[in-house]
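What follows is a set of notes on a single structure, which appears directly below.
Left out: one protein chain. Kept in place: all the others.
For chain A:
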């Protein structure tokens, strides 16, 4: 039984994946919506379920396909808003939870501007850090992956700081993130750039004071077709097996190449039912897109700016200010006493 999880590391070998997925399956199967057989039978026999003036063969008359309220989503919706798409595994879906999470995601998007970005874009994320100077920590890096669904949606930025590779995983809807800027908006040929760890350092070094690259208005998202050479002696994963388009592999021994061909599973790209089970379908997408459109309209009406942009006039003095007032009063007391 092959299980597909969008959240697992797809560079791991198959047996590791199966072990993990079997564990999760044994826990999940009992939890989700299981109704006892006698209850199902009871509801099946109930008069409420009987069809009135029913047809003999077809249960319901076929609906007209060309109804006006057939919602359509733009083709690129799943690329622009991957955080809104739920987990495709059916027994892990909870539509009420998804609706509530979406509501929370819209509320967060009122507070800060979450821009459109892709794997391969260079971002600068400012998050609140109580121990940093100015209480803010800014990190610039290239987005190497985007994972999880809904409020848990994460993206990982990679950069090389003082000769050391650093990757920071941020949750997109984390309230301690105060600003997300896209310094360079572009796409790459792959959905996961983890291979940059085995590439020469110049491919993931970005200066922290990088100027944002402005695109002409109305332009599409540019595709960077760069082929990154893999030069490290030890690879984290077997890059030759994963049909990665954005890498330049060194010359490999014949056995390795043959194994990669076998692992590649050329039949997989044609298997429409496997793909069906890993994606969200048009009717669900249409519902989500409707919510997003409504949110965009609401956003135009009311916009609450984040603390960074608005000067806050304090009603109460800050702690340091209060201390200064106290000192002043003490000194004045002392002076009066004198």
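Rule of thumb we're sticking to: contacts are C-beta pairs under 8 Å (C-beta built on N, C-alpha and C of every residue); 3 or more make two chains touch, one makes a residue touch a chain; residues count from 1.
Convention: contacts and distances are computed from a predicted model.
K.L.:
UniProt name of the unshown chain, from "Glutamate--glyoxylate aminotransferase 2", "AP-4 complex subunit epsilon", "Large ribosomal subunit protein bL17m" or "ATP synthase subunit b"?
P.N.:
"Large ribosomal subunit protein bL17m"
K.L.:
Out of A:94, A:113 or A:284, point to the residue that touches the absent chain in the complete complex.
P.N.:
Answer from the full complex: A:284 touches the omitted chain.
K.L.:
Go through chain A and note every residue touching the omitted chain.
P.N.:
1-3, 55-57, 62-66, 75, 78, 89-91, 265, 267-277, 279-285
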